[in-house]
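Every protein chain of the complex appears in place save one, which is left out.
Up next is subunit A:
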Amino acid sequence: MTADSVIPRQNLSAKIFHWVNIISLLLMITSGLQIYNANPVFGGRNGIPFPPIFLLGGWLAGGRHWHFAAMWLFALNLLWYGIYILVTRRWRHRFVSDKDIKALQRTQNQKRRNYAWHRITYTAIVPILLLAIFTGLGMYKPAQFHWIVDCFGSWQALRIVHFATVPLVVIYAAIHSWLSLKVGGSRLVESMFW
C-alpha cells in the first residue's frame, strides 16, 4: 500500500520512553504539588495552596512517598533513553541541529520553519528535565550534596528553581502538542503513542 509509506512510524524504544516520561511526570508533578502545599514556596504558611484535584498522596507523607518512588521511574527512564540515543547516534538526526537554526534564518517555507521550532522545543525540554532532577537531589540531600544548594545561592532560590520546572513542563506539553499537530497532524501524534 502506498498510503502506508507516508504514515510516520516511531521506534518502539521512543514510544516506551515517551509513555513512561508522561506518566512519571504526572506522578512527580501531582505528588510534588502535594509537598508544596505543606509549606508553599511563595508565602510559606500564608501562601496559596494548590486545589486537591492536582494533588497525589492525600497528605505530606503520602505525597513524599509517591514523589520518592516515582523519582526512580522518571530519572531511570531519562537515563536509559539518554544512553539509547547516544549509542544509536539518534542525537545526530533526531534533535535540533544547526540546519534548523539556518532554516529559521533563511527560509520562508512555513512547513520547514514549524519543523525547526518543533525540534528546538523538544530538545529544550531535556535540560529542563535534568534541572528538575538536579535541584530535586539538592533538596532531598542538602547535607550530602551541599554544593548543589550552593550553586543556587540559597535554599529559597533552590526551591523556586525546582518548583519552576512544573510550569515549564506544563507550558512545554502544550506547545509540544500544538507543534506536533502542526508539523505532522494527528498521524504524527498517534505514531508517538501506538
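Criterion: contacts are C-beta pairs under 8 Å (C-beta built on N, C-alpha and C of every residue); 3 or more make two chains touch, one makes a residue touch a chain; residues count from 1.
One rule holds for everything that comes next: contacts and distances are computed from a predicted model.
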*Report the protein name recorded by UniProt for the chain absent from the figure; options are "Nitrate ABC transporter, permease protein", "2-hydroxyglutaryl-CoA dehydratase", "Cell division protein" or "Molybdopterin-dependent oxidoreductase".*
"Molybdopterin-dependent oxidoreductase"
*So which of A:Leu12, A:Ile53, A:Ala143 or A:Ala174 would be touching the chain we can't see?*
A:Ala143
*Specify the residue from the set A:Ile7, A:Val41 or A:Leu79 that touches the hidden chain.*
A:Val41
*On subunit A, what residues meet the omitted chain?*
35-36, 38-39, 41, 44-45, 57-62, 64-66, 68-69, 72, 139, 141-144, 146, 149, 155, 159
